[in-house]
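Missing here: one protein chain of the complex. Every other protein chain is in place.
Right after this comes chain A.
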Amino acid sequence: MTTQQADSATCPVTGARFSADSPEIATDFDVHSPAVADVAYERYAAMRAERPVAHSDLYGGHYVLTRYEDIHDVCRNPGVFSSESVNVPGSIGQDGPMIPIEVDPPDHTTYRQIITPLFSPKRMRAMEDHILEIVTELLDAMEGKEQVDFLNDFAKPLPTRVFLAMMGWPQEHAEQFHEWVDVIVLGVPGASEEEAMEARMGAAMQVYAYFAEMMDERDEQDVPEDDITQILLDGSFGDRDLTQFEILNILFLLLIAGLDTVKGALCHSVIYLAEHADQRHQLAEDPDVIPAAVEELLRYESAVIPARVVKEDVVVGDVQLRAGDKILIPFGAANRDPEVFEEPDEVDFTREPNPHLAFGAGPHRCVGSHLGRLELRIAFEELHRRFPDYRLDPDRPPVRHMSQIKGVASLHLLLGPA
């Protein structure tokens, strides 16, 4: 354990040498800067080597952790490191805490008892044929083409259509969902912090209005169904019903957490595979490798960078943290830590062990991980079976972006052998 309770009066005992304003640990790492997107892992490596508990003055001030052990400890000690606010800056337009990601135990445990079964391996297996249908339809549309917009023609629609199917909502609304999620997750590229926040609030309000409409329709139709909307409408928290406010906040989070993450993982992986023909062909020739490849590609590009709020004075490494401080825990930094992963910057489908944190750890472990893995597995199986050869379009190189879900803003492919 590198975290320990701190007693500020006995600093030498805690081992704390630095605090927020120590120049030795200062960083200018900006989680929202487009300039960071292509060099994020170099930045993490440099911080890990020089200042594994770094402090930035941006966004009201926050720490950045880069060691696997520190990030793992933080995730597993929710009493000290609260999830009450997981964003930097603090809001992405949500109305009240996002449930369950911004709720701490014990309430978090109760919410998870409702939400975890919605995404159980068993329910996900029942989705498998439907996911395959969607993937097939999207790939059918790519057949015969020489160039494809992989982001807009595959990576965006797949998770959105799966999500709509699980909710029991009309597939035609996919396009509208993309617009909302892009604004909420990314803000408005190039706009000021205030403008971005205003746009986010606007999109979030439209999302809430849409959800409320979908729920009202249920009340009118009164047809009990087995989809997520209905299970939540029938759900209870302890001995009372879930309120509409709670249901809206759960749905809001599922939308934010379930679309861009899968989209990002698809795009990051395809960028890598486009440039590594041997490994790509391996997936085409031996689909049994795909589950391990999914894990390794998730480790290699772990997109989620949540924050935590420190609840009591505590020392991490040799830095004194204070109650109220905010810390960023980039899982991508944890998953490239050479202390845990040999040759962390290499993609090795036979890596063993691979206890990566792409889905987080501890009580907030991604509730959609079984779904995410299933979507990625089916997508990779079918894509590589049907299109074993593709390259990045040299005229339109991929564009990556930062934000607390590191992603891809543009990805054009040329299909067929070079």
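To be clear about the criterion, a contact is a pair of C-beta atoms (placed from the backbone, for glycine too) under 8 Å apart; a residue touches a chain by one contact, two chains touch by 3 or more; residues count from 1.
Heads up, the rule we're going with is that contacts and distances are computed from a predicted model.
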{"item": "Per UniProt record, name of the chain withheld from view [\"ABC transporter permease\", \"Protocatechuate 3,4-dioxygenase subunit alpha\", \"Ca-activated chloride channel family protein\" or \"Ferredoxin\"]", "value": "\"Ferredoxin\""}
{"item": "Touching the absent chain when the full complex is considered, from A:D129, A:E194, A:D239 or A:E352", "value": "A:E352"}
{"item": "Sole residue of A:H276, A:R365 or A:R385 that reaches the chain not shown, by the stated touch rule", "value": "A:R365"}
{"item": "Among A:S120, A:Q176 or A:S192, the residue in touch with the chain that has been omitted", "value": "A:S120"}
{"item": "Missing-partner contacts on chain A, residue numbers", "value": "72, 76, 116-117, 119-122, 291, 352-357, 359, 361-363, 365, 369-370"}
